[in-house]
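Working notes for the structure below.
Of the protein chains in this complex, all but one are displayed in their positions.
On to chain A.
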Amino acid sequence: MSGTSAMVRDGARQAMAWLHGWTGLLFGHILFIMCLAGTLSVFKPEISRWMRPEVSGQADPVRAITAATDWLSANTTGSTGWYLAAPDGRSNVVEASYDSGGAYLSRALDPASGAPVARDTLGGEFFYRLHFELELPYPWGRLLASLAAMLMLVAIVTGVIAHKRFFKDIFTFRPAKGQRSWLDGHNALGVLSLPFHVMITFTGLLTLASLNMPWGMTAAYGDDLMALYSDLTPGAVTKAPTGTKATLAPIGPMLARAQRHFAGAPVSRVYIFNPGDSGAVVTVYPVETASIGYLPAEISFDGATGKVLKAWTEKRAGIRTYQTIYGLHMAHFAPLLTRWLYFLGGAMLTLAIASGMVLWIVKRRERAPLSIGNRLLERLNVGGLAGVPIGMAAFLVANRLLPLGLAARAQQEVSVALWSAGAALLLGLVLPPALGWPLLLGLLAALCALAAAMGPIWAGDVTVMAGNMLLTAMAVALALLVWKQLRRRSAPTPVRRRMAPA
């Protein structure tokens, strides 16, 4: 036997543990942001609802889209496209992205009047974008998210192989034992919903396939990616604007025709290309609650005449497979219980990442005094792991506090979130961790409580009320944690278990 074959049996596990630790160390913070934002994105429409309390009640998708197109026709100039998402059982506004006079805008349109709602906010979209764009410009945020996801796949694979007692770990938890407890917690969180972690990482990578794995596409299509897109959605039509003005034909009948094509499924996304031009095209997609698959069908109309140009129902096995896997990540299909399971799985993954990062420090601290590098990492952990949720909670508070008439209000909310997270990170770096942890977690608890109180607590809307209750529960849980931390600090220091031999 040579030395290298011994590596196979014993060293491989060790090397994997090493790789698991280092990928976690390098990408832990990015993965923590992605997983936390992704977990919250499961309830993206509900968060949007909480953030727009002025719009209440349920809206009819056809009437809302009609109102939206009427308003856009009267209030935009020189648009190349209007991209609308109709209200459904969860969202109650029309989410619109459009350009007017050369400016690109994203607004929530009131389902009755079609005009932008008074409280200009990104709503749940902020968390959704943060999840895969990390507040970085295109394509860098998405590329970084892809890289982090790939390394997470590596971390999961190596984490599993590095385990000696895989199934035992599910049922093992030894609390209040320092490193042992953190390791047990990390293992249990990672292993218990491992199928979810693998699924969500794998399917997440796939959603950004055109950026992170474009080689099959270029191998088969070369530079002609337009051909790929038209092959993927044969019911979509691309037309160049003619330059001749033409009013949009009534959209109601088009939506009714679309719904018939979708076998009764309500319309969801409505894309209007070249509006106001005789070369206008209206493409309609159904809601994705009937099956897991993404984009199950589409139908395109001539915008000027309202006649059907092309209709398509997806039945190709290869494409359905791809769309189903894509849809598994988006979870648009998920009924309430499944959505909560997604949330739970995401929360466990977020906590597995956070506990892994803390474990890195705890493990080293119990052996010897921390090196300068590890002391810096310890403080980065405080600032990052507490700072990111602080930024998110500050975002919710800003939503209630910023005046409605403020210019670029939606962007100001995001600025508040980023500056708060940045300030928390700085505090984490300058304060000793024993003080930084309780202080920042206490701050987070206060922000959650404040957001809930301004909900307002007596809100009539069920979604707003549920949000307030969850925020309150979060605040209470954090307050208990802080109280425990402070009590332990004032208690006499327990005898170190791993003393250096006297």
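Going forward, a residue touches a chain if its C-beta (ideal position, glycine included) is under 8 Å from a C-beta of that chain, and two chains touch if they have at least 3 such contacts; residues count from 1.
We take it that contacts and distances are computed from a predicted model.
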Options "ABC transporter substrate-binding protein", "Ketohydroxyglutarate aldolase", "EboA domain-containing protein" or "Cellobiose transport system permease protein": UniProt name of the undisplayed chain: "Ketohydroxyglutarate aldolase"
Candidates A:79, A:92 or A:158 - the one touching the absent chain: A:158
Contact partner of the left-out chain, one of A:222, A:250 or A:432: A:222
Given A:319, A:431 or A:466, the one touching the chain that is not displayed: A:319
Selected residue (touches chain absent from view) among A:150, A:192 or A:290: A:150
Positions on chain A contacted by the hidden chain, ascending: 1-8, 10-12, 14-16, 18-19, 150-151, 153-154, 157-158, 161, 202, 205-206, 209, 213, 215-222, 228, 231-232, 316-319, 321-322, 325
